[in-house]
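Contents: one structure, followed by commentary.
Here the complex is missing one protein chain, while the rest keep their positions.
Right after this comes chain A.
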């Protein structure tokens, strides 16, 4: 076992996992419980080598990683933001790049701050690499390559902004993931100059694909139908049910947005009608104009509310709907049962982690939506109350009827 390192000192905040250069030996060792035990006790063998492959291989090290994960505090040592979209025009195409800023204290990084520009293709590449390397783990989805219905201009502001947010979320999910964030591909993505990235991408599969083969075998093992532990089956059942629910929610929310938009269309005509009426009146002119103003302001608030739903709740629901597609695909059936145990532990941890994340994300998305709705109604309330107030002071001024 040369060049093999597991760092258990999580509290230092510098957890890193080194990967052996030759793993073929490790795989065969899985059958031997001795090895498993050894590794589960293993602690501080630090070797300054930086990671040189994006594969997490030794099952034991994976177990350890997850064990630590469960006990570990959430100490964030890497911060990633995606912003500043810019359009680039070449002879062949027009495309958008986004600025990716990384701030980190991790030792594997040569510097503490990096700024690069990446385009959607690059994100897709990263996702692909991570999925290839960790077929059993859940990679957060990316926004769709092409826009769905109802959009004309691929590069319109709203679309770009929505995409930017989704890309930001994607990278942050990767950064927060115990395994993915240590990925070499991730590091390259965050730090490489454009030329570097291109050539890195071009690197033949070779060693990496061999890696891929072996891990695919592991993955296949994991997906074995026979002798599946109860938990695994439950998980798949849950995934099936959950994916239905989340995609229903996605649809319901989109329907709400549609209905709101149609409501808005009609409401937009009310204000002007009141205004038109006020032109024929004398005494009534002012209250009518005021009502027109109130209706118009409510229209603006409704517009804002629709935008909020579109920008905040829908992308999150949509991403989780996409997630479940990935989750379900992990259900490819295949052979060998033996790898099951260690693989299941890894899966289970990742799965638990994912569930926790999901709960947090969806909870905050819904709380946020509810808050915005409250806000919307509060604003409209204020609009109408001020109208009432103005009418009352008018009336009292004119000595009119009592309003109680």
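Simple rule for what comes next: a contact is a pair of C-beta atoms (placed from the backbone, for glycine too) under 8 Å apart; a residue touches a chain by one contact, two chains touch by 3 or more; residues count from 1.
We adopt the following convention: contacts and distances are computed from a predicted model.
Participant: Which choice in "serine C-palmitoyltransferase", "WD repeat domain-containing protein 83", "Glycerol-3-phosphate phosphatase" or "Sorting nexin 4" gives the name that UniProt lists for the one chain left out?
Facilitator: UniProt lists the chain left out of the view as "Sorting nexin 4".
Participant: Given the full complex, what residues of chain A touch the hidden partner chain?
Facilitator: 238, 241-242, 245, 248-249, 252, 255-256, 259-260, 262-263, 265-267, 269-270, 273-274, 276-277, 280-284, 287-288, 291, 294, 298, 359, 362-363, 366-367, 370-371, 373-374, 376-378, 380-381, 384-385, 387-388, 391, 400-401, 403
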